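Accompanying notes for the structure given below.
A single protein chain has been removed from this complex, and every other one stays in its place.
Should a chain be cited, it is by its letter among A and B, assigned in written order, with residues numbered from 1 in that chain.
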Amino acid sequence: MVSLDLLINAIVAGILLGGFYAAVTVGITISFGMLDIANIAQPAFILLGSYAAYIITYYVPVDPLVVGFLMLPVFYVIGMAVYRLYYYSFELRGEQSIQGLAFFFGLLFVAEVSLVLVFGVDYRFVEAPYIGPSLHLGIIDLPLRMLIPCLVSLVMIAVLQLYLSRSFIGRAILAVSQDGLALQLMAASPTRIKQIAFGISVATCSLAGTFLIIIQPVEPSIGRDYIGRIFAICVLGGMTSFPGMVAAALLIGIVESITATFYGPSWAPAVAFGFLLITLAVRPAGLAGR
Amino acid sequence: MRTGTFLIAAALVGLAIVVLTRIFFTNEYFFFAAYVVLQYIVLSTAWNILGGYTGYINFGTGAFFAIGAYSSAVLHKLPALLKTFDILIPAVPLPVMIVVGGIVSGIVGLGTGYLTLRLRGVFFAIATLALSVVVQTLIVNWDYVGGSRGIYIIRPAQAPLGGGYIQYLYTLMMALSVISVCIARWIERSRLGLGFAAIRDDELAAEAGGVPTLRLKLIATTLSGALMGMAGAPLPYYVTYLDPGSSFNLAYAVNSVAMPVIGGMTSWVGPIIGAVILGTIQQLATVTISSALNLLIVGVLLILFVIIAPNGIMGLISARQRRRAAIIEAAVQQRQAAA
Partner (left out) sequence: MSAAQTAAAPLLAVSGLGKRFGGFVALENIDLTIAEGERVGLIGPNGSGKSTLVNCLCGTLRNETGSVLFDGRPLDGLIAHERTRLGLARSFQLPKPFHTLNLIDNLRVPLLYTVNARPGHSLSDTDVRARCEELLQAVALADKARRLPRDLTQVEMRKLELARAVATEPRLLFADEAMAGLSPSEVEEIIAVLLRLNQQGITIVLIEHIMRAVMSFSTRLLVLVAGQKIADGLPQEVMRNPEVERAYLGE
């Protein structure tokens, strides 16, 4: 017999989780969906965001979300630098597939091991007044530490969507994702545009990482759980569509939450992987031979 | 050199090394360390069949390796389990476990490939990355093999062929190394290897040229996964305490990518060079620096090589040879022009 109370709260928690997952995935929707760069190091950047929030709030008494916002330009610059390196090493040489993947894998790996060396394997967490209390609406519990990141995440995505569809650079990014040649004819350099886009995709990790450490304590190896989730959500959401991505994130969040509530939390990574396999099997049309 | 001849030669070399080292080295530590290096020869060679030869990168070595290790754990406990049903079977010999580990891993490789290889290579890579997390999840939730608490495996008192048990494991791993290297070399020279290379260089053109690309890719994935599973099968007896800890997955994943990349991906020699160099360095370093720092260096080397020397050490050597040949040719031409 399934308790209705439990089920409803699992769904609600899933929705909040999904909002967070959308923030985690939006960077990949830009870098992989639009720029066709398989940045499997994305979870590493997110964890860097988490640890940045941790270390700064450790010394300076400020809200972790503020740190997330302040670090946006830093991560943006890091993103641009990484793209530069990627471009000169791989895109220019035309050797994109295997060496590029190995490069990002190396980054992912080096980041995780570096975090272990600097911070150790203990769980780290941040403190804020909204971590702990919950809103109670009837039988529904809304933990603030999940509600607030979810809301900020959705705002962030909405802002990005506006930027991409209204601003010149934003529209150039969308154009690049469809046809780099057309952009060259418009006398805008695709490389510069891609650099900006990749910078944005990494910048989102600053906020996503902050959300993560607000929602749960972090340690370096949890990045790996996110690979399957991120790409599952991106693919399921249609690769380039933000609304699709949000819907996919909500779906996966809900299924994961229900699985965790009724079967235990250790099965969560399998859920995302299952989704990934199903989406790859069922939606090959948009993915094959692009 | 024909394949049969190479097999005999390699087997003799392997046998000679085993016999000489077992006589010469009395300190057990050598065999512990050598086992790891040989294991990496198998893993790198296996990875390279799919990665270097066919062009599909696999980040989930840990998964296939762990499947081999845990299938051995299952078989190790099988006699005890069957006894409760009054079925008596002898302890499963390790070579049988190796074969079973290979089969199970091979099937998983086939399955993963079947689901993802019709799409672009990047999706296969992502799936393998997620696969290692999932295999770990499955094992953590499986009490029969100890779940997250792990499982203790007791080495048999007697090692077949005499000598200590660790020397036996070392000998087995040497045999696996010889076998996997011979397989890799055979592939290189066969029609299969030509098909792999065509897929790597240009899959569309290969398909248009009559190469059944999906079938070949599945062969590569299955073979690669099977060899990795075989490399993992003796592990429980090596470590005696098997657990799905995190370092378990990651070290194998990054090493099996770094070693072929650094050694050179285009021939069977590269993975051996990478495995011997990196493996030995790591074995020496673990006593002086932490294992995390160890892995960090491997990761950094991987990034550096991928950017600066993507063809690995073998590539650097052959580039130097080509430059030398070009210089000589230019000098000869100058001589002829002056004459």
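Simple rule for what comes next: a residue touches a chain if its C-beta (ideal position, glycine included) is under 8 Å from a C-beta of that chain, and two chains touch if they have at least 3 such contacts.
Everything numeric in this text was worked out from a predicted model, so none of it was measured.
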Residue of B:A9, B:V96, B:L161 or B:L204 in touch with the missing chain, whole complex considered: B:L204
Option from B:S44, B:N58, B:T137 or B:T266 whose C-beta touches the chain left out: B:T266
Residue, one of B:Q39, B:T54 or B:T213, that touches the chain absent here: B:T213
For chain B, the residues touching the chain missing from this view: 191, 194-195, 197-198, 200-202, 204-213, 266
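By definition in this document, only the chains that are shown with their structure count from here on.
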Averaged-CA centre spacing for the pair chain B and chain A, given as whole angstrom: 32
Chain B - residues contacting chain A, complex: 51, 55-57, 59, 115-116, 118-123, 125-127, 129-134, 137-138, 140-141, 204, 246, 249-250, 253-254, 257-258, 261, 290, 292-293, 295-296, 299-300, 302-303, 306-307, 310
Chain B contact footprint on chain A (complex, rising order): 38, 40, 85, 89, 95, 97-99, 101-103, 105-107, 109-110, 112-114, 116-117, 221, 224-225, 227-228, 231-232, 264, 266-267, 269-270, 272-273, 276-277, 280-281, 284, 287-290
